[in-house]
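Below: one structure, written as C-alpha cells.
Missing here: one protein chain of the complex. Every other protein chain is in place.
== subunit A ==
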Amino acid sequence: MKSRQLLLTALTIGLLGLSCGAGAYDGDWKRGRVYYRSVCTACHAAQAGGSIAPSTMTKAQWDSYLQADKHAKGKDSLKQYVGKAYRASIRSQNKAAEKFSDVPDDDMFEDIKAFVIKGAKDGDAPASCS
C-alpha cells in the first residue's frame, strides 16, 4: 500500500514536472515571426496563390486552427511544415529553415503560435504578411 502511494506521488511529481516543463516554454514570437514570414508566407505566396496575414483571423480562430492541425483543408498536417524534417528538406533554399534547423518541433510550433496570436485581428499587434 505504501509503495502504491509512493508510486502515485512520484508519478504526480513527474507529471507536474512535465506540465511545468511544457508550460515553462513561452513561445518566442520574434522567431515565430521570422519563420512565418520566411517559410509559411514565402511558400504560400509562391505556390498556394497568396499569403495569409495573421490579422485575417481572430485569436480564437487561430487557436482552433492550430489545434486542429490541418493544413491545406485537411490534406496534411500543419505541424509537418514546422517540424525539423521539413526544415531539413528546404534548408538549402530557405535561410530561416537553415537558421532554425535545430529548434525542437514543439518550440517552433509554439513560436509560430505566439506570433499569430499576437498578430491576430484582435491580438496585441495585428500583423500583416510582410
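Brief remarks follow.
By our rule, contacts are C-beta pairs under 8 Å (C-beta built on N, C-alpha and C of every residue); 3 or more make two chains touch, one makes a residue touch a chain; residues count from 1.
Everything below uses one rule, namely that contacts and distances are computed from a predicted model.
Entry comment: the absent subunit's protein name, as recorded by UniProt, is "Tetrathionate reductase family octaheme c-type cytochrome", drawn from "Serine/threonine protein kinase", "Chemotaxis protein CheA", "Imelysin-like domain-containing protein" or "Tetrathionate reductase family octaheme c-type cytochrome". Only one of A:His44, A:His71, A:Lys84 or A:Lys99 touches the absent chain when the whole complex is considered: A:Lys99. Residues of subunit A that touch the chain left out of view are 3-4, 6-7, 10-11, 13-18, 20-22, 24-26, 29-30, 33-34, 37-38, 95-96, 98-99, 118, 124-125, 130.
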